[in-house]
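Removed: one protein chain of the complex. Kept in place: all other protein chains.
A, B and C are the chain letters, set down in written order, and residue numbers restart from 1 in every chain.
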Amino acid sequence: MKDKDTSKADELRELYRELILDHARSPRHFGKLTDATHSAEGINPLCGDKLKLYFRILENGQIDAACFEGSGCAISVASASLLTDTVIGMNTSDALDFFAVVVSRLRGDVDANNGKRAAIDLGKIRALEGVKEFPSRVKCASLAWHALNSAIHQDSQAVSTE
Amino acid sequence: MKDKDTSKADELRELYRELILDHARSPRHFGKLTDATHSAEGINPLCGDKLKLYFRILENGQIDAACFEGSGCAISVASASLLTDTVIGMNTSDALDFFAVVVSRLRGDVDANNGKRAAIDLGKIRALEGVKEFPSRVKCASLAWHALNSAIHQDSQAVSTE
Amino acid sequence: MTHSAKVSILTAEPRPIAACRADFPGLAQEINGEPLVYLDSAASSQAPNVVIDAVADYQRHDHANVHRGVHTLSHRATDLYEGARDAVQEFIGAGSRTEIVFTRGTTEAINLVAQSYCRPKLDAGDKILITHLEHHSNIVPWQMLCKQTGAELVVAPIEQTGQVDTRQLIELMDDRVRIVAVAHVSNALGSILPLEEIIQAAHHRDIPVLVDGAQAVPHLSIDVRTLDADFYAFSGHKMFAPTGIGILYAKEALLETMPPYQGGGDMILEVRFDGTTYNELPYKFEAGTPNISGAIGLGAAIHYLNSVGLDEIAAHENRLLAYLTRSLEGIDDIRLIGTADNKASVQSFLLGDIHPHDIGTILDHQGVAIRTGHHCAMPVMDFYGIPGTARASLALYNNEDDIDRLIAALAKTKEIFA
Partner (left out) sequence: MTHSAKVSILTAEPRPIAACRADFPGLAQEINGEPLVYLDSAASSQAPNVVIDAVADYQRHDHANVHRGVHTLSHRATDLYEGARDAVQEFIGAGSRTEIVFTRGTTEAINLVAQSYCRPKLDAGDKILITHLEHHSNIVPWQMLCKQTGAELVVAPIEQTGQVDTRQLIELMDDRVRIVAVAHVSNALGSILPLEEIIQAAHHRDIPVLVDGAQAVPHLSIDVRTLDADFYAFSGHKMFAPTGIGILYAKEALLETMPPYQGGGDMILEVRFDGTTYNELPYKFEAGTPNISGAIGLGAAIHYLNSVGLDEIAAHENRLLAYLTRSLEGIDDIRLIGTADNKASVQSFLLGDIHPHDIGTILDHQGVAIRTGHHCAMPVMDFYGIPGTARASLALYNNEDDIDRLIAALAKTKEIFA
């Protein structure tokens, strides 16, 4: 029983790592970007997560600023916070690659990305990988990333993870 | 096996007695009554029976003439034919008693009618009692009787046995 | 009928409520290595063996299409299906079996009333009156109807406790209100609405009342004639029956005036290209092959509920709800959402600033199944200014151990988020 309990407790600790809890409690770049050039909303009707992401993207494609507001569970908020931290300074095509890699890694299809994308180092985004043991939370972790994708593509509709 | 087969065959012979087959093949009073005072339609959507019954009822309540037209299975046609044969000359209140007795006997609730009605002799209508072993046919046998009831009460709607 | 034979055995020996848990195979399993604690019956209940078996037995031995066949199986299927209708009629005290319409569930029942009863008689400026605590199923059909007709949706406010403000609700009943549609029990808050008062006030102004009984039927005993409800809607899957079957009760006089909702087989007497005659009640409202096995499952669930005893169930659940509320109140940082005086079987709560979804995940990890989120009642969440709640809901098969396990799992949650 000890073993079982330990590994179970480990799963939870993997999901709610210190880094995640820290970003959830004190989200970075939280707020509205008044001079955003791109924005998108992400809604997860299952748990009521509702995030709005704002980006200022320069002519040359560089993401100059990123912010988000809204409310959500620890995982979705931490994910949005980590996202803003990560994409500031990237250009949009790298950010889209990043999006594709994050979303497929969270789902657990490691093989889905080959070539250039295989080489991408997720850095601290790896902290989100604990969701793999919690299939119902994958949507929370990927919500902000879908919003990023749709903001860059200037889709006007809200993204939903349902 | 012999016994089983015999009693089974008996059930069918009870249902399709000579009298029933005879009335089904050569229905009495078949046609439209042009000077009817009362009429009603009976529809059994299950098998497509559709009968229209016509009655000429005198001021004093006597049923002076009865006719029917339409199409139906052997049981419903024979029943309508027997009905017309039976009610001509009756007054409406006796006919209604008769209706109540027939319908309950066909259903098999022998006890349902007491007092005056218990004494009613169904005469040749008893030939319909074979339906008791065929619950899905009770509606066929009683269709015309329901139409009689509604004609006397001057209900304008079609009766249905569904 | 195999099915009713079985049932009468059950009715003969009333079952002590504590023994009932064993009737539900879904409860006898481990989730994430822990025995399941199922506290999500308000979303959908588990089914007892008698229901599961009634459905499977039907499919194995008695299945054919209903109402259309002269052969034995069709006759048997029809008897079982119509027998379930009789069971429903008796269960809710309806005056006639013609007043019992089988639907997919509460949602379809409410849509049927909106489209068949209300839509033909609504003019722009007419009003539909609901309350702020309704489930989306008792909001969206009316919003759609308003869009279609130009009618206006009027929403009666609720109090901080989560009870409807009855006085204001009644004041809103003016002469443009064409229907009042209210929950019997709130699924997010547990509040039991004062239906007698509401219905009386509405009838006083000749306004018909639709009651969304989805959360009431498994917990309270219902008598639609005493309530004098004009429409009463509920779902099988919240009362131990399968999904895909529910009921619209409607007064015969109202059904008579309504055009059919869907067209198709079974709801007609005669189809001609130059004019079609509709069937009698309730068949006029049951187009196409119905959910026969679902109806039979619902009939079996009703027999099961009767065998346990509705009063026993209510008493057991009330005891348990009091224990649940007390136990939750013992936790630091807990905030109870829904504290009306008169409640049934549901408790929503928040824990510190931990998001309900995170609570849900950690509880599930301990084998405790609760629901988290907006519970299809977003306006209630807006009212409290919260994104959602965690909600524990009870059924006859729950016990104090379940609640102790919930409390322990909540302690664990706090630990992780400490």
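To be clear about the criterion, contacts are C-beta pairs under 8 Å (C-beta built on N, C-alpha and C of every residue); 3 or more make two chains touch, one makes a residue touch a chain.
Quick caveat: nothing in here was measured; it's all calculated off a predicted structure.
Here is the thing to keep in mind: the chain we left out touches A, B, C in the whole complex. When the full complex is taken into account, the listed residue touching the unshown chain is C:Arg104, out of C:Arg21, C:Arg85, C:Arg104 or C:His303.
When the missing chain is restored to the complex, the residue among B:Leu46, B:Val103 or B:Ala147 that touches it is B:Leu46. Summarising the interface, subunit B meets the missing chain with residues 4, 8, 11-13, 15-16, 21, 45-50, 71-75, 77, 134, 136-137, 140.
Subunit A residues in contact with the hidden partner, per the touch definition given at the top, are 43, 45-47, 135-137, 158, 160, 162.
Touching the omitted chain from subunit C are residues 25-26, 29, 31-32, 36, 38, 40, 43-44, 46-47, 51-53, 55-56, 59-65, 68-74, 104-108, 110-111, 114, 135-137, 139-144, 153, 155, 235, 237, 242-245, 259-260, 262-268, 270-273, 276, 287-294, 357, 360-361, 363-364, 368-373, 376, 378-379, 382.
Here is the rule we use: only the chains that are shown with their structure count from here on.
Counting C-beta pairs in contact, the chain pair with the highest total is A-C. Subunit A and subunit B have centres, each the mean of its CA atoms, that are 76 Å apart. Separating the centre of subunit A from that of subunit C, both taken as means of CA atoms, is a distance of 37 Å. In whole angstrom, the spacing between the mean C-alpha positions of subunit B and subunit C is 44.
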